[in-house]
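Working notes, beginning with the structure itself.
Here the complex is missing one protein chain, while the rest keep their positions.
For chain A:
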Amino acid sequence: MGLSAEGLTVALGSRTVLRDVSADFATGRVTVVLGANGAGKSTLLRAVAALVRVADGRVALDGSDVAAMPARARAQAIGYLPQDSAVHWNMGVRDVVALGRLPHGDDASGAIAAALAATRTQELADRSVRDLSGGERARVLLARVLAGEPRWLLADEPLASLDLLHQLETLALLRGAAAGRMGVVVVLHDLTHAAAIADEVLLLKDGQVLAHGPAETVMTPAYLASAYGVRVEMLVRSDGRRVIVPSGLA
């Protein structure tokens, strides 16, 4: 039971973007997807959310193929936060967050209020999205996903436009979501953030799984050098947390 990719192969146009990717995701855990640009991280997330056609393999949710599930049931179970944070009309913040309730067909005000509170966007609720800063809008869009109370949260670079404080807050939020029995799969670029939040790391290279497992075993200088083409320096602090900085070309 759970969410898993089983031998996923995805082609976009003539290019094979993912090749035979298998990975199990667990509820209550944070899986960080890492890899260089073009390694297939975003495509993997989109495939797991059944947003791209899979050439081979499948994504299984509690044993059934997500591509064959009714769209509504899938949407209730899996929340997806795209990398693209565009909001095409200047809607009110509360209306945007309420869109998260669409798969449930209700306007459960409790869930909406909880999502606003969790992302610290209550004070923005009566404003319009165009009046927000990039970081505020990113938090509102995360609140939109949380309002749907999914069992799985797939987030594609949720820290991209956030300042340091809100990066840490969002990481804590994802951590908290996992503690609340949600399964979290998140694409990140910053290795120190990844090390801080990851229970498991899925490291992709050229559309294939380079390594998958507990963060300590995957986030090693050797694997990271192979995935990113850079040498990294790893500083282990006294509390066991790791700080990872690039130190030169591999």
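Here is the rule we go by: a residue touches a chain if its C-beta (ideal position, glycine included) is under 8 Å from a C-beta of that chain, and two chains touch if they have at least 3 such contacts; residues count from 1.
Note that contacts and distances are computed from a predicted model.
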*Identity of the absent chain, which is to be given by its UniProt protein name, from "Hemin transport system permease protein HmuU", "Co-chaperone protein HscB homolog", "SufE family protein" or "ATP synthase subunit a"*: "Hemin transport system permease protein HmuU"
_Can you say which of A:Ala11, A:Ala36, A:Ala55 or A:Leu99 touches the chain missing from this structure?_
A:Leu99
_Contact partner of the left-out chain, one of A:Val10, A:Ile78, A:Leu124 or A:Met182_ = A:Ile78
*Contacting the left-out chain in the complete assembly, out of A:Ala36, A:Leu51, A:Ala125 or A:Ala250*: A:Leu51
_Among A:Asn37, A:Asn90 or A:Ser238, residue touching the chain not depicted_ = A:Asn90
_Touching the absent chain: which residues on chain A qualify?_
46, 49, 51, 71-72, 74-76, 78-80, 82, 84, 86-92, 95-96, 99-100, 102-103, 128, 141, 144, 148
